[in-house]
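Quick one: the structure is below, and I'll ask about it shortly.
One protein chain omitted, others in place.
Our next item is chain A:
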């Protein structure tokens, strides 16, 4: 199973901190998994111009190919102006329509205020749905107050991230099993 985690912002540390925590936990709990972290702050990604995802170069190609090869995505995002940051939206725009078909996607969301709690529901889930991902419905919402010096201070957040990771792996394994059974039914 290939898992790609995305830190969807190029500014700030909260999303990176939360997604790094998730990646470390994932690697410890499931050492057999192939886990990649794409931190957009460390990558030089161009804007989508509609070409086939294989036709990009450099970091952009690395990002598109990693995601397309993944079985599961853990998407980390802050909330900017009542939505996801443009940097993260661009990642979706680089991929084919229905590009997340047969992939499981889960979300870790960081925000400065509780008022943003339903933003992932209204802004990110519709994109994942449009791109045909299997979405882990429960997401982890982390507030500013839960971080201190680039670490998560709130045990409840840590527990919730742990459950999200378990759910992501369980749903991916289940989906792969069901999919394999269905594929085996075809005689070609």
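Heads up, the rule we're going with is that a residue touches a chain if its C-beta (ideal position, glycine included) is under 8 Å from a C-beta of that chain, and two chains touch if they have at least 3 such contacts; residues count from 1.
Methods note: contacts and distances are computed from a predicted model.
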Undepicted complex member, UniProt protein name, chosen from "Phosphoribosylformylglycinamidine synthase subunit PurL", "ABC transporter ATP-binding protein", "RNA polymerase sigma factor, sigma-70 family" or "LLM class flavin-dependent oxidoreductase": "LLM class flavin-dependent oxidoreductase"
Of A:30, A:53 or A:117, the residue in touch with the unshown chain: A:53
Identified contact with the non-displayed chain, of A:25, A:43, A:68 or A:131: A:68
Absent chain, residues of chain A that touch it: 49-55, 68, 96, 99, 101, 182-183, 186-188
